[in-house]
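Have a look at this one before I ask anything.
For this depiction, one protein chain was excluded, whereas all remaining protein chains were kept in their positions.
Chain naming follows the written order as A and B, and within any one chain the residues start at number 1.
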Amino acid sequence: MSEKRKIRVLVAKPGLDGHDRGAKVVARALRDAGMEVIYTGLHQTPEQIAETALQEDVDVVGLSILSGAHLTLVPQVKKLLRERGMEEVLLLVGGIIPAEDEAVLKQEGAADAVFTPGTALENIISYIHENIGQLP
Amino acid sequence: METVQELMRGSRRALARLITLVENNDPRKEEIMERLFPHTGKAYLIGITGSPGAGKSSLVDRLLAEARQNGSTVGVIAVDPTSPFTGGAILGDRIRMQEHALDSGIFIRSMGTRGSLGGLSRAAREAVQVMDAFGKDLIIIETVGVGQSEIDIVGTADSTVVVLTPAGGDSVQTIKAGIMEIGDIFVVNKADLGGSERTVAEVSMMLDLKEEPGWRPPVLPVVALRGEGVAALWQALMEHRRYLQSGGLFESRRRERAGRELGELVEFLVKSRVWESIRTQISLDELIEAIALRRQDPYSAARELLRRINFPF
Partner (left out) sequence: MAEELQRAEKEWRRRVEREKERPGPFETVSGKKIKDLYTPRDTADLDYRRDLGFPGEYPFTRGVQPNMYRGRLWTMRQFSGFGDATDSNRRYRYLLEQGQTGLSVAFDMPTIMGYDSDHPRSAGEVGRCGVAIDSLEDMEILFEAIPLEKITTSMTINGPAAVLWCFYLACALKRGIGLDRVGGTIQNDILKEYTAQKSWIFPPEPSMRLITDIFAFAAREVPRWNTVSISGYHIREAGSTAVQELAFTLADGFAYVEAGIEAGLDVDDFAPRLSFFFNAHLDFFEEICKYRAARRIWARHMKERFGAKDPRSWKMRFHTQTAGCSLTAQEPENNIVRTALEALAAVLGGTQSLHTNSMDEVLALPTEKAVKIALRTQQIIAFESGAAHTIDPLAGSYFIESLTDEMEAEAESYFERIEALGGVLTAIEKGFFQQEIADAAYTYQRAVEKGERVVVGVNRFASEEALNIALLKIDAAVEQKQIARLRRLKERRDNIAVAEALRRLGEAAAGSENLIPHILKAAQLYATEGEIISALKKVFGEYREQPIF
């Protein structure tokens, strides 16, 4: 008698830049795709993001970063998620990420996927559906 | 049920997982709730409601600081509406409370109204019980006071705070019926805006008209954004708590709540079992078609359905 499992996504903006157009458009698109989106606003520290992911028991964490600090911030968020036993949570990154940095982030296992400007919203949605794995 | 044991050992991750399981109506839910039950009943439950934009989240944010200063650990359940069209939701209440995200004495959980089977009040109540079993001293539920089910949730709290804003040109008379009845404390937030004194006076007048013996809900001006009046709100909450406990009202309220809960659970169990049997045994399409073509009336069709699954009347 269990209800259809809802996918829960944390959309967060770490770092100091305030460009939230992308984060908000993505949040809205995920909502319209039937997901529950927890939005924590701007200027979040990696600790705040990991702790929120834990309390909200999300399946996906989406980070939007346009300030160039991705190589510092993304691995830190991943590390803090791991420390909380949440290594299976999908970590997605959106923003201005040069290809070499994308490779670094994926190699280190920090990010599961990187979406650069021009990515279709549909691609993000279908990526989540395909990679969310077996939900309990 | 390892997760339950982990919860008992103080695992925040387990707390989060268990809330997900009960919220999703997982098959293991009943067992979980049974095992948690002996550990519940200790937390004090505060409901906060008010129209969108009344500043509830900011108020909760300030109350959290106040509660922590007074040594209480707190759980928060922040409810936002689910879109009826897509089933999705953007849950943004906690943005106002993010300064507390790293305080291990605080646990904040956002919930969508989802609005199917059994409704929100059941899911929220169960989430409260999980937080209670975890050992939170105080649990705050914040909802947008628009739907009946949301009024129901806060109505089950030990103390209910109704948040209003200076009515501007509108009269307090326009405040939703139903919401005036459930308030144990009224807050007029954004009291720095014009017209707040009038709103305080009007609400007080309405409350005086009721002439009920016992607790007369206080009406408190607050500026949540600046933290003004929050200490007074905290005092009022504690006073209300003492009032309930001293007059035996606490027990009778909880008894009332237990009765309501039992009734809802029976309804829920019957409903879900019945539909499960129907779905596994019978194709409804034929019956629906027959009713639509007006060959059969829905009353006899319903009776026939229940007969076919051997439902005992």
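Heads up, the rule we're going with is that contacts are C-beta pairs under 8 Å (C-beta built on N, C-alpha and C of every residue); 3 or more make two chains touch, one makes a residue touch a chain.
Keep in mind the model is a prediction, meaning the values are calculated, not measured.
One of B:G10, B:G53 or B:G263 touches the chain omitted from the figure, and that residue is B:G53.
Against the chain not displayed here, chain A makes contact via residues 15-21, 24-25, 27-29, 31, 39, 41-43, 45, 67-73, 96, 98-99, 116-118, 120-122. Residues of chain B that touch the chain left out of the display are 53, 90, 92, 95-96, 226.
In this section, only the chains that are shown with their structure count from here on.
Per-chain Cα centroids separate chain A from chain B by 29 Å. Against chain A, in their complex, chain B makes its touches with residues 12-13, 16-17, 19-21, 24-27, 82-83, 86-92, 94-95, 98, 101-102, 107-110, 112, 114, 116-117, 272, 276. Across the complex, chain B is touched by residues 1-3, 5-6, 8, 27-28, 30-41, 44, 47-48, 51-52, 54-57, 84-86, 136 of chain A.
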